[in-house]
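A short worksheet on the structure shown next.
Every protein chain except one is present and positioned as in the full complex.
We call the chains A, B and C, going by the order they appear; numbering starts again at 1 in every chain.
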Amino acid sequence: MNRESFAAGERLVSPAYVRQGCEARRSHEHLIRLLLEKGKCPENGWDESTLELFLHELAIMDSNNFLGNCGVGEREGRVASALVARRHYRLIHGIGRSGDISAVQPKAAGSSLLNKITNFLVLDMIKLAGVHTVANCFVVPMATGMSLTLCFLTLRHKRPKAKYIIWPRIDQKSCFKSMITAGFEPVVIENVLEGDELRTDLQAVKAKVQELGPDNILCIHSTTSCFAPRVPDRLEELAVICANFDIPHIVNNAYGVQSSKCMHLIQQGARVGRIDAFVQSLDKNFMVPVGGAIIAGFNDSFIQEISKMYPGRASASPSLDVLITLLSLGSNGYKKLLKERKEMFSYLSNQIKKLSEAYNERLLHTPHNPISLAVTLKTLDKHHDKAVTQLGSMLFTRQVSGARVVPLGSVQTVSGYTFRGFMSHTNNYPCAYLNAASAIGMKIQDVDLFIKRLDRCLKTVRKEQSKDSDDNYDKTEDVDIEEMALKLDNVLLDTHQDASS
Amino acid sequence: MNRESFAAGERLVSPAYVRQGCEARRSHEHLIRLLLEKGKCPENGWDESTLELFLHELAIMDSNNFLGNCGVGEREGRVASALVARRHYRLIHGIGRSGDISAVQPKAAGSSLLNKITNFLVLDMIKLAGVHTVANCFVVPMATGMSLTLCFLTLRHKRPKAKYIIWPRIDQKSCFKSMITAGFEPVVIENVLEGDELRTDLQAVKAKVQELGPDNILCIHSTTSCFAPRVPDRLEELAVICANFDIPHIVNNAYGVQSSKCMHLIQQGARVGRIDAFVQSLDKNFMVPVGGAIIAGFNDSFIQEISKMYPGRASASPSLDVLITLLSLGSNGYKKLLKERKEMFSYLSNQIKKLSEAYNERLLHTPHNPISLAVTLKTLDKHHDKAVTQLGSMLFTRQVSGARVVPLGSVQTVSGYTFRGFMSHTNNYPCAYLNAASAIGMKIQDVDLFIKRLDRCLKTVRKEQSKDSDDNYDKTEDVDIEEMALKLDNVLLDTHQDASS
Amino acid sequence: MNRESFAAGERLVSPAYVRQGCEARRSHEHLIRLLLEKGKCPENGWDESTLELFLHELAIMDSNNFLGNCGVGEREGRVASALVARRHYRLIHGIGRSGDISAVQPKAAGSSLLNKITNFLVLDMIKLAGVHTVANCFVVPMATGMSLTLCFLTLRHKRPKAKYIIWPRIDQKSCFKSMITAGFEPVVIENVLEGDELRTDLQAVKAKVQELGPDNILCIHSTTSCFAPRVPDRLEELAVICANFDIPHIVNNAYGVQSSKCMHLIQQGARVGRIDAFVQSLDKNFMVPVGGAIIAGFNDSFIQEISKMYPGRASASPSLDVLITLLSLGSNGYKKLLKERKEMFSYLSNQIKKLSEAYNERLLHTPHNPISLAVTLKTLDKHHDKAVTQLGSMLFTRQVSGARVVPLGSVQTVSGYTFRGFMSHTNNYPCAYLNAASAIGMKIQDVDLFIKRLDRCLKTVRKEQSKDSDDNYDKTEDVDIEEMALKLDNVLLDTHQDASS
Partner (left out) sequence: MNRESFAAGERLVSPAYVRQGCEARRSHEHLIRLLLEKGKCPENGWDESTLELFLHELAIMDSNNFLGNCGVGEREGRVASALVARRHYRLIHGIGRSGDISAVQPKAAGSSLLNKITNFLVLDMIKLAGVHTVANCFVVPMATGMSLTLCFLTLRHKRPKAKYIIWPRIDQKSCFKSMITAGFEPVVIENVLEGDELRTDLQAVKAKVQELGPDNILCIHSTTSCFAPRVPDRLEELAVICANFDIPHIVNNAYGVQSSKCMHLIQQGARVGRIDAFVQSLDKNFMVPVGGAIIAGFNDSFIQEISKMYPGRASASPSLDVLITLLSLGSNGYKKLLKERKEMFSYLSNQIKKLSEAYNERLLHTPHNPISLAVTLKTLDKHHDKAVTQLGSMLFTRQVSGARVVPLGSVQTVSGYTFRGFMSHTNNYPCAYLNAASAIGMKIQDVDLFIKRLDRCLKTVRKEQSKDSDDNYDKTEDVDIEEMALKLDNVLLDTHQDASS
């Protein structure tokens, strides 16, 4: 409402009350103005009212919402379904322009602002999370893997001779495929076992660089966040190698923003050596739906080059999600989530430790991994080899999601490359194990339920192993889930899938 | 509500009424069942009630919505903002799995179903629109350009020696960049002028193939929908060349699904020659927000290969949008939109013709282009060269979006390649012109407003040219827009952008 | 967004585009301003975007949405559920103040504006619908019956001696109860049969007035919209009687706003005689959910007195619904609905006529009833008396809602008063019949389906009567509903309810 509207309002109801309302409006406007002027995440989260007002204001700046617009082009932001228009707050034009995903659209000032602001907020959060000297970043509506591919494709133009990517092994398909899809040959560096941990083999990396010749190497592709007992790569040392040999360095920081350790590694790597870009998932770090990633780096112009590599416009949906999320949380809210995650990690770790000891198993000692834990399944494995996967299935049917059993000796071929000991990041880990992680947003109830259900499943598996068929374990609590699960167990016996995803 | 709930309901209110309600529920269920069983777009659109019930049912099949779920993984579909959860109908897990964007997710049966069903519906619509023998397709949450890139990256693995892509020129940056990003060298084939039309130079294509050697060519990259006076490529002949020389053929069908002519070309090309994949925009053909494309083809296994090239999960948002849209419209609704578009094309064409003649201009004769029209701006161009871009600006400030003026002699360099006569698809088109298109969803009001505003702008530009400064033209109608626009014109004089986007 | 925000926006994206967006914003603001300044329904409906912006603006003027508010009272607009807050657009304070439902609330300038504006719009629509000289009106969140009660309670204070209300009989319980609840004694005036129509017995009214003495009579309570074969009361003549004897006159115009005839009667009554207030349903006339009414009149101060009779605040929900509806429709949209209703009345009337003749029945000739129709059920009635109610049940189970069968001779006691021939508005109508109505929002599909289903039901009932058990009637179309219905028929045989509500 503008001044004339308020004046008219004063004639309809009492001027004093309308003026009070008009003043109240300014508080909302003030928050919006601060956001646009500073380009920083507000400390305190906005309430829904301000947030929706802001999105509404952005939307009416896009031509598809102009009351007098007439469209005679082939892409006019027309929407057939009112449900669809509404769920996107009528922001239909997406982000970017044919040449550049960060470019401004003449037809869509609001969406363009949304894009800019979101990238600012995300940059702010990356700094807050520990990478203080990050220079630029942008949200891209593709998952981490495809975003890594985009980085590799950008590097190709700078290093036309290069064919290889040096890659300390991490058993996650999309990391591997990101290189294959980009058309490069991954050079797998096996990890070394230090205590229980699997760590980067720096000597092997260096040797390989020298063997292949730096010019033939597109980049080193390292990883921070990963499943224990693998731990984040030795980023500092890798960054120094990259600097020395003048090789680019791309870091897969998939869900590392939530961990100050991972972020510290990146900050240090950039300080002492070379990191060209680091890529992180939106959904895993900011609790939004799957589908976006952030490409960040220390050199503004390189990040811009990547953004110019994306041909065509792109979905604004992941940007909108993270914008809403960050404005709702505020930087204080996000900090609180980070703090709670760390606390939950300690709690989960203690609870698993206790449980594992009761079953003569052991929590693997992986102090360098700040997110994921692994507990041995030696006693199961000893009896018969199916027990480990059976445990996985049982957890799945009991609605434990994200727990992941890793049996020994599984072999898998991905895009023509064969991996022995697949899922364990090494050819021959000493024992089977189970993974659990403390990721952002986890609640104490998650941990408690997990421990309870794991306890029961272990009990059951043990009994079956010892041919003790009288299944009389305590079902007093959590009975519904158990009933449901028993029904499903048979179905799953046929399909043999594990609890991992 | 299950049987027991209905029974309880009968005790609370009259059994007869509850049973009637229960029967009514079955009608909704029946529609859902038909959809899942047939995998086809319903003829009549669903009402919102059935649609939301269906989405709700899908959502509660995903583990993040299980009432008893406990998550101990790094990706559990947790959402920080209730607004975000709601706008995605609580479908958070995205689509696909690390290895394959079409794969099923154990954690998300509902999202997996959504993905499958959406791909079925879209396949159904492609058939309905004219490509009857299409074998498979999938929605990918990337714009057309990046989707083309993905196709090229997939082909690389099948044709390791190939470095070139044969590309009949079309002046649209993202098409061009899709090849650059994928790391290939575009071989530009200039178009030939036939009457007013710019058409594929088949001889040049054939000559180039022979010159470079088929094995060195990744594919021919042709285009259907485009701005007049360029017309869709001669797909049949190109497809025959591809078949003869055993070269893959990728078709950019950006906004061609809406035109039976474009679709017919693809169908014919595949019948008489070779087409490996054709890629189309979701937003431009199905009236959804920007951000998705459909990759389709005649060979099921090749399409699957492409889907396996996408590393990692992906946003379900574009799939969800098109699912909602198609279920709301029904195939009858979509057919109606196609029919109306065709009618609107005739109407627009007639109106422009009339107007152009009043100004001694001419509607270019481009019968092969079923969507876009071009009208000469000879008389403007004659006077002084800024008049053409000024017209563009004026249309923009008068809220005409999508109209695009093409002056003579503009030169642009894209990724190191220089294009003379950029925007006109040829080095030296005989005259400047203005484009307008009849795209799906266009309304008669759009046309009428456009014609009225264009008329005024032309009048004004003419007067300025003839130094006739008494600006006394008729402003009686559409005054608000005019006032607004006059204010903005000055701003734009500095920024020099054109009305195209 | 305020000026500073736009300035900041210009620095982030291009000034030209942001300014265009800012101009576009003014179009929305302009509509809002016009509404507040003129207090009239816009001719053309607003789009959702403007509407939601307006509601949002109103909401942030209420103290519960002040960002810096602290509440230390017992009623602070706190809402426990975000779903609830959202569905009310965060307008929580309701309307009115302890003393007066039309009063302004200091805590809620936005809700107060909403209340005022809604009453203005509704007043505008009443004029548009034909009562040009209406002086004032207000929306009250109570159904028509309770609103009539409120009118009677207000009159009590002006006529302390009065005990009776003169009431030309209309067989609708809530009209009757409205008088009982208010504590008055209804004096029922039986209707007279003129042709097929039941009309006001003016002589009996006048006689009764004289018999009881005008001072003992609270008011005459007349009715416009009603089920055929009753027709609207002779309002002009009743209004003259009221004027002559100085008796108030309250008109129940339940669903009469949709009919120009009913509205004309009220306008004429007020012109030639006396009408103190006329009451109409919000839901039946404006296609909103059940729950509100409009109390309107020709004397501003009397209407204000009624509004001051409502003790305490009230729900804003019905006002919000009608506000959204009228702003969406615009006065043109509402006019269109009125026009379509009239056309649909002719269509329904023709179709029923044809069908009835095929079954040797007759459409009753009730030209004074502009909404409801009645068709005889003589042939059914002749055979056995259950056939009529069976037809009602059958229509109900076949999802025909609103059709109403009226058997002969039903007797009902309401609040101690016994009505012979209840539902037929007279003690002894010549025959049983079926009612159907053409109300606002009815579609041609409603009529066609109704005729088809009625046809089938009549066929079936006839056959059963003639003991002709071979049930071979045509089920080719509309089969699903039929199947469903056959299952339900048995259930209903026990519960004996009719299709009326």
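By our rule, contacts are C-beta pairs under 8 Å (C-beta built on N, C-alpha and C of every residue); 3 or more make two chains touch, one makes a residue touch a chain.
Since we're looking at a predicted model, the values are computed, not measured.
J.: What are the shown chains that the left-out chain touches?
T.: Taken over the complete structure, the missing chain's partners among displayed chains are A, B, C.
J.: So which of C:F6, C:F138 or C:F286 would be touching the chain we can't see?
T.: Answering carefully, the residue with contact to the hidden chain is C:F286.
J.: One chain isn't shown here. Among C:N69, C:N216 or C:Q304, which residue touches it?
T.: In the full complex, the listed residue that touches the missing chain is C:N69.
J.: Write down which of C:S102, C:S225, C:S331 or C:T366 is the residue touching the left-out chain.
T.: If we include the chain that is not displayed, C:S225 is the one touching it.
J.: Where the complex has a chain not shown, which of C:I217, C:A436, C:V461 or C:L488 is the residue touching it?
T.: Of all options in C:I217, C:A436, C:V461 or C:L488, contact with the hidden chain holds for C:A436.
J.: Touching the hidden chain in the full complex, which residues of chain C are there? Just list them.
T.: Residues touching the hidden chain, for chain C, are 48, 51-52, 63, 66, 68-81, 83-84, 87-88, 91-95, 97-99, 105-107, 141-146, 148-150, 153, 156-157, 172-178, 180-183, 225, 254-255, 281, 283-284, 286-292, 309-318, 321, 324-325, 328-329, 333, 337, 348, 371-372, 396, 399-404, 414, 436-442, 445-447, 449-450, 453, 478, 480-481, 497, 499-501.
J.: Tell me, which residues in chain B touch the chain that this view leaves out?
T.: 1-2, 4-5, 8-9, 12-14, 16-18, 20-22, 24-29, 31-33, 36-37, 39, 47-50, 52-54, 56-57, 59-63, 65-69, 82, 86, 90, 104-106, 108-110, 112-113, 116-117
J.: Touching the absent chain: which residues on chain A qualify?
T.: Against the left-out chain, chain A lists 14-16, 19-20, 23-24, 26-27, 30, 82, 396-397, 399, 480, 484, 487-488, 491-492, 494-495, 497.
The definition used in the following text is that only the chains that are shown with their structure count from here on.
J.: Give a one-word verdict, same or different, on whether chain B and chain C use largely identical residue numbers at their interface, taking over half shared as same.
T.: same
J.: Between chain A and chain B, what distance separates the C-alpha centroids? Give it in angstrom.
T.: Distance between chain centres: 29 Å.
J.: Need the CA-centroid distance for the pair chain B / chain C, whole Å please.
T.: Chain centres of chain B and chain C, defined by C-alpha means, are spaced 47 Å apart.
J.: Specify, in ascending order, the residues of chain A that touch 2 or more different other chains.
T.: 48, 52, 63, 66, 68-69, 105-106
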